[in-house]
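Have a look at this one.
Moving on, here comes chain A:
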Amino acid sequence: MAEVHLWSGLRSLADGQEVVEVEGQTVGQVLDGLVAAHPGLEPAIKRGVSVAVDGQVVPGNRTHPVAPDSEVFLLQKLAGG
Partner candidate 1 sequence: MTKRIHVSTELNGDAVDFLCDPRETLLDCLRDHLGAMGAKEGCGTGDCGACSVTLDGRLVCSCLVLGVEAEGKQIGTVEGMADGESLHPLQRKFIEHAALQCGICTPGILVAAKNLLERNPDPSETEVRYWLAGNLCRCTGYDKIVRAVMDAATEMREAS
Partner candidate 2 sequence: MALDGPKTAYKYIGTTPDRPDGLDKVTGRARYGADINVPGMLHGAVVRSPHAHARILKIDATKALAMEGVKAVVTRADFPDGLDGEDWNLQENCMAGEKALYDGHAVAAVAATSPLIARDAAKAIVVDYEPLPHVTDVDAAMAEGAPVIRDGAADFSVPEGMHPNVVRYFESGRGELEKGFAEADLVIEKSFTTEAAHQGYIEPQACLGQMGADGRGEMWVTTQGHWFVRRMSAAILGTEATGLRVTPSEIGGGFGGKTTVFIEPLSLALSRKAGGKPVKMVMTRGEVLRATGPTASASMDVKMGITKDGRITAASGTFRMQGGAFPGAPVDVTTMLAFGNYDIEHVHQVGYDVLANRPKQAAYRAPGAPMAAFATESVLDELCRKLGLDPIDTRLKNAAREGTRATFGPKYGPIGLVETLEAAKAHANYHAPLGPNQGRGVASGYWMNHGGETSASVAISEDGTVTVSIGTPDIGGSRASMALMAAEAFGVAYENVRVNISDTGALGVNEPTHGSRATFASGLATIRAAEDCITKLCKRAADKWGIDAEAVTWEDGCAKPSGPNAGEFPPMPIAEIAAEMGETGGPISGHFEDTPAGFSGSFGTHVVDVEVDPETGRTTILRYLVVQDAGKAIHPAYVEGQFQGGAVQGIGWTLNEEYIYGQDGRLQNAGFLDYRVPVASDLPMIDTVIVEVPNPGHPYGVRGVGETGITPPLPAIANAVREATGKRITDLPLRPSRVLAAIRDKGD
Partner candidate 3 sequence: MNYHTPETFEDAAAIAARAAGTTRFLAGGTDVLVQLRSDLVTPDDLIDIKHIPAAKAITRTGDGGWRIGAAVSGAEMTENAALCADWPGLVEGMDLIGSTQVQGRATLVGNLCNGSPAADGVPGLIAAGCTVTVIGPKGSREVAVEEIPAGPGKTSLAKGEVITGVTIPARGQHGGDAYLRFIPRTEMDIAVVGCAVNLRLDGDTVTEARVVLGAVAPTVRLVPEAGEAILGTTLEAAALDRLAEAASAACQPIDDKRGTIEFRTHVAGVLARRAAKIAHARAKGGTA
C-alpha cells in the first residue's frame, strides 16, 4: 500500500483524509485507486495533477513505478513561461 498525500484543498473530496492508502505499482494505478476509493477526487485528477514519488515530480507519467513504501504527493500541475 502506497501512502498518497493530498493537498488540503483535496481533502474535503476524500472524506477529510490527508493521507490515503492505495494499492498500486505505478502512478497510474495509484491514481485509479484513489478515484475508486474517493470518487469525489475524479474532477480534480481529471483536471490534471502532478505526482511526486519520493521527492521526484513525475508529471504525466502513469507508468512511473511506485514502491510499497513510496511517499506519494499530489501536487498542482504546472509548466511555466
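Just so it is clear, contacts are C-beta pairs under 8 Å (C-beta built on N, C-alpha and C of every residue); 3 or more make two chains touch, one makes a residue touch a chain; residues count from 1.
Selection criteria: all candidates are chains of the complex that A comes from, given by their letters.
Note that the coordinates shown come from a computational prediction; the quantities given were computed from them, not determined experimentally.
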Inset, instruction - Given that all of 1, 2 or 3 sit in the same complex as chain A, name the one that actually touches it. - result: 2
Inset, instruction - Report the residues of chain A in contact with candidate 2 in the complex, numbered from low to high. - result: 5, 7-9, 13, 43-44, 47, 52, 54-61, 64, 71, 73, 75-81
